[in-house]
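Pasting in a structure now, in structure tokens, and then I'll have a few things to ask.
With one protein chain held back, the other chains of the complex are shown just where they sit.
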Amino acid sequence: MKKTHRILGLFSNFDEATNAIYDIRADKVRGVSVDDVTLISPIEHPEVEEALGDRPVYVQFFTMFGGLFGLIGSWLWISSAQATFLVQPQGGKAVVTLVSNFVLNYEMMILGSVLFTLIGFLAGSRLPSKPGSLYSEKVSLDQIGIILELEQNQVEPAKSLFRAHKALEIREEVNT
Amino acid sequence: MSLKNLVTDWPRYRQGIEEGGFQHYEHRWGMAIDLNACIGCNACSTACYAENNLAVVGKERFAKGHFMHWMRIERYWDENYAEQQHPEQGAHFMPMLCQQCGAAPCEPVCPVVATYHTPDGLNAQVYNRCIGSRYCNNNCPYRVRYFNFWSYYESSWPEPLNLQLNPDLTVRDKGVMEKCTFCVQRIRVAKDKARMENRKVKDGEFTTACAQACPTSAITFGDLMDQDSAVTRLWAKHEVSRYDDKGRPVQEQNKAHPELRGYRVLEELNVDPSVMYLERVREELA
Partner (left out) sequence: MNPLHHDKDIRDDIAWAQINKDILKSLENPRRGYWYTVIGCLVLLAIGITAAVLQYRYGLGMAKNHPHMWNLYIATFIFWIGMSHSGTLLSAILHIVHADWRKPIYRFAEAMTTFSLMTALLFPVIHLGRLWNFYWVIPYIPSRGTWPNFRSPLSWDGFAIMTYLTSSALFLYVGMLPDLAIARDNTSGWRKRLYTILSLGWRGDDRQWRVFRKAYMLMAIFLIPLAVSVHSIVSSDFAMSIMPGWHVTTFPPYFVAGALYSGCAAIITLFILLRYYFRWEEYMTLAILEKICKLTFAIAMVWTYLNLVEFASVWYGHDVYAKEVLWGKMTGAYAPAFWSMMFFGSVLPFTLAFQKLRRHIPAMMVVSILLNVGMWLERWMIVSPTLSQSFYPWAWDVMWPTITSWAIVLGSFGWFGLLFLVFVKIFPSVSMYEVKEMVYHRKLAREKGVAHGAVHGHAGGAQPAHSPSMKKEGNP
């Protein structure tokens, strides 16, 4: 069956929210796994995220690519620009001045890394996007939200799990 | 294309001054100035003003440091010169102009390459490219570069003086750096003429305005690549030499020899100037 339903539970007690996720992990709602859980929180919560298990991040590869691209690309670019330069002999300096090029390559490496980190960040965090109808303004204040993607018959058990963990508010959304 | 350039010409592109630097010269224009002959009359400076369309700035601006003299006569007095044995000797004169350095410190610092080294061994200034960052003057140990602080042409040549302007070169507007060019317009004419007549430029065929105007012939101008030119012979006589393709002087000067008066100003900075001065000899050691 397709997962057409999404529910959001808002919690102001972070321990209860964490426990709710552990309950889902422990398969308290049949058929719902921890992979269906999205946690939305007002601050970074490494301790709550722990409950979600390992979810990989790939930004660092973007950074590495950007750094190498900036370093090698700018070296080739600047050196070949110097080689095609209209006027070449200058003040006893060589035409392709490696020393000063390294300074520029260093800067370009950093620029490349930073820009690609940004791209990696946007790609990895799926931004820009819309917060969606299941977003609550309470989350940017002081409550934690748990979003579950469910099949229709799982909605009620999930809701009762949320209620058991003192959810303040539960919202539901149906995708057709 | 440029990458191919880079690979094929790599060894050439890597030649700095330590490896001899740029050596594919057609000419190396050079000068010798005999301070024994210099009487400090300023004729060279005046000739330069006339030849190169230098702006006459007036007393006030001159006092503020907004002058444009490419060729200047500097005067130095000994300390306590009035109490010396021969105070009537007066000042030491020093005609100072762009030294057209082989390894010019002004060149690599320009952010837009408005100043560069020509195959003539000249240190060229491209007015059109200059954006006026003035870094070149800051890095010039001789301070022989002059900046157009104002639009001097508005007041320098009131009618009909504008008719005296030399049509062979431009009048510069505010915001660009300028300096002695060794009268590059004359060099061009001489080279073009020689090419049309299918011969080499002869020594003494032309000279710079300052050398031409000097009443005592203190200034000798010519091609240092031409082994027979007057200036080359003068340089050789005083054992002064520019750098060879190893980046070293061709000949070390015998410093102990009393007859060898040749020196280049601030030579210890390793900038390889193209102007040699011949030291003034005085009755009393100053």
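Observations, loosely collected:
Lettered A and B in written order, each chain numbered from 1.
Here is the rule we use: contacts are C-beta pairs under 8 Å (C-beta built on N, C-alpha and C of every residue); 3 or more make two chains touch, one makes a residue touch a chain.
As the structure is a prediction and not an experimental result, all values here were calculated from the model.
Across the whole complex, the hidden chain's contacts among the shown chains comprise A, B.
Note on the undisplayed chain: of the listed residues B:Gln100, B:Gln125 or B:Asn148, the one touching it is B:Asn148.
The chain omitted from view is touched by exactly one of B:Arg12, B:Arg129, B:Lys202 or B:Arg280, namely B:Arg129.
What chain B contributes to its contact with the hidden chain is residues 61, 64-67, 72, 74, 76, 94, 96, 105, 108-113, 129-135, 137-139, 141-143, 146-151, 174-177, 266, 269. One chain of the complex is left out; on chain A, the residues touching it are 12-15, 18-19, 22, 38-47, 49-52, 55, 57, 59-60, 63, 78, 81-82, 84-86, 90-91, 93, 97, 100-101, 103-104, 106-108, 110-111, 113-115, 117-118, 120-122, 124-132, 135, 137, 139-143, 147.
To be clear about the criterion, only the chains that are shown with their structure count from here on.
Separating the CA-averaged centres of chain A and chain B is a span of 63 Å.
Touching chain A in their complex are the following residues of chain B: 1-3, 5-6, 9-10, 12-17, 19, 21-22, 101-109, 113, 116-117, 119, 271-272.
Remark: chain A residues 76, 79-98 touch chain B in the complex.
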